[in-house]
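Sharing a structure below in structure tokens format, with a few things to ask.
The complex appears here minus one protein chain, its other protein chains still in place.
Naming follows writing order (A and B), and every chain is counted from residue 1.
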Amino acid sequence: MAHTTDPDTIKKPVAHRIDIQEGGFWHQVRYIGKLLLRDRSGTIGLLLFLTFIISAIFAPAIAPHDPLQQNLRDSKLPPAWSEGGTWEYPLGTDNLGRDILSRIIFGSRVSVYVGFFGVTIAFSIGMIFGLVAGYVGGRTDNVIMGLVNLLLALPYLLFVVFIAAVLRDSNINPLILVILIFGITDSPIFARITRGEVLRMRQSGYVESAVSIGANTRRILFDHILPNLIGPLVTLATFEMSAMIFYEAGLGFLGLSVPPTVPSWGNMLSNGRKYLTTYPWISTWPGVAIMITSLGMNLLGDWLRDVLDPRLRRVKK
Amino acid sequence: MAPLLEVKDLKVRFRTIEGLVHAVNGVSFTLHDGETLAIVGESGSGKSVTMMSLVGLIPTPPGKIESGEAIFHENGSQTDLLKLTRAELRKVRGGKVGFIFQDPLTSLNPVLSIGQQITETLQEHLGMSREEAQERCIELLTSVGIPAARDRYKAYPHQFSGGMRQRVIIAMAIACTPQIVIADEPTTALDVTVQAQIVDLVKKLRSDLGVAVIWITHDLAVVAGLAERILVMYGGMVMETAQVDDLYKRPQHPYTVGLLGAMPRLDDTGRDRLVSIKGSPPDLHVKPNHCQFAWRCEYEFERCWKEVPPLIQVGENHFSACFYDLEKGKPRDDI
Partner (left out) sequence: MQRYLLSRLGQSILILFGVLVLVFFMLRATGDPVALMIGREATQEQVEAFREAQGFNRPIYVQFFEFAFNAIQLDFGDSLHYKLPALPLILERLPSTVWLAGVSLLMSIMVGIPLGLIGGFNPGSIWDSMARLVGLLGQTVPNFWLALILIIVFAVNLGWFPSFGRDQPSSVILPAFALSVFSMGQIVRLTRSAVLEIRSEDYIRTANSKGLSNRVIYLRHILRNAAIPLVSVLGVQFGYLLSGSIYIETIFSWPGLGRLLADSIGVRDFTMVQAIAFFTSLVVVALNLLTDMVYALLDPRIRYS
């Protein structure tokens, strides 16, 4: 995905946040809470992110109208504060009289599903391959990394669009299809980061000392390696989730995502294109929704990155 | 010997997220023409900060020179370095005071040739033309022991070993024939054989150029063969200062005694454990109003906690900042 070239992620190494692993669960929660309050942008990010998640989960309860209900009499109404608009449809209605606000709220479901499950799949696949490559090394490492580098070298959008177009006719549920596509195609970056971390830990003698006191492989993995991986991977996951929401909207724009009846931000953008000059709000709001969600996730990701390696920053003058 | 640099009661602090750090708390010393002074202390003792603050190398936020003087004597005139403007300090750096830093592997710019990095300082301070600077550069490289300098001055830092790079850095430091060269732990990052070579090189240059050298280190052994005077620092303050032999034979400050005792020696037969000074370095967040070493000192008594001990003369050219008289085995009563 485009975010693989994020300069900050690649350049800065992550410290071993060993101390945050000590202390009880609530101790850690309080510590994180204090850090959040100190950093406003992180708080904003978290709030936006939670808004996004909550609106997706509780959509039927929050949305003022049924997103699918067409009402031709009330169609093409502008947002409530403009002339001709009404507060019954706060953001206006589209060409078929469907309430835009409700569609946006329901549209967040598609984005959440795609983002969350897509990232979970990418994270899982990537982490497993990265662990194997880094831990086993040798030829396995070469093969896995060769594949990873190949996938990362490709023009991402092109191939996603290609595969989505090819599989469009198949009988797979389009939402699941999109989730799978993103999950699989985004796993290489997780693999690469995981492998990098594993190699670093091996080099730092951390693993060697564990082996020398007789820890078996499983224990090394779970007690030592995994906790140190969580930090960078979760940070990466936030950014990739934001990217997936973008890409889903893009696919929806081309009609390669969920069917046009299902409300999704990409569909709405695409639908509104025809009415750009006449009823511009139909396309404007879904874009704003994407932007706000993305903003939240990026702020959250930046904050996570800082929280998870502040040691390195403070030491560095 | 004429005094070259007189530092009086220098105090430097830093503002950090966790509060103020009092890095240097009233340091005074005098460096004479052509003298080699070693400044010895642990990490955090303030030795580097002291030197760097003299020539404006401490970034001023977050650092701040609270008070003090640093009188530089040159051709009969005196200038307080701490009162100079930034532009004037720039001329001092490189021109009158040369620096050698600790890690040769990272102290050279990787994308410029070593020749460029030397000629730029010649051009800046001595106004040489490119050709003149190049010739001088080759001379300098030869004088520090870089073989085939005429061919190699166009090479890049990564093409040299650590020891060679440190020689290049030394060449850079002496390029404009400064009056003082400050070497901040120049051999710490090198292995022992190379260390000896660098020390020899500095000795040779010192006698060829007559430059005064301040050698900062935490390793007493390195300076034994090189320094004429030693300054022992702890917690941002001077603990003891003396001529080399005097310090080794008659250390008067408990900290110095501890340092000397902690040095492992080849002829140590009686001990099976390494001796260390118990306790840990002082917290520099607190402005000191008593002896900084009191927490770790075997000989501490009431007075040590009430006032900061001044530098008391305990011999010829030998001063110790301690209220306890080690030789008599009791607190001093004449101060």
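General observations
Keep in mind that, in the parts below, a contact is a pair of C-beta atoms (placed from the backbone, for glycine too) under 8 Å apart; a residue touches a chain by one contact, two chains touch by 3 or more.
As the structure is a prediction and not an experimental result, all values here were calculated from the model.
For the options A:29, A:68, A:136 or A:166, the residue in contact with the chain missing from this view is A:166. Of the listed positions B:60, B:78, B:159 or B:207, the one in contact with the omitted chain in the full complex is B:159. Of the options B:110, B:127, B:147 or B:329, the residue whose C-beta touches the omitted chain is B:110.
By the touch definition given at the top, chain B reaches the unshown chain through residues 55, 57, 89-95, 98-99, 101, 103, 106-113, 120-121, 124-125, 155-156, 158-159, 169, 172. Although one chain is not displayed, its contacts with chain A can still be listed: residues 2-3, 5-8, 11, 146, 149-150, 153-159, 161-163, 165-167, 169-170, 239, 242, 246, 249-250, 253-254, 256, 269, 272-273, 276-277, 280, 283-284, 286-287, 290-291, 294-295, 298-299, 316-317.
In the analysis below, only the chains that are shown with their structure count from here on.
One inter-chain figure worth recording: chain A and chain B are separated by 52 Å, centre to centre, where each centre is the mean of the chain's CA atoms.
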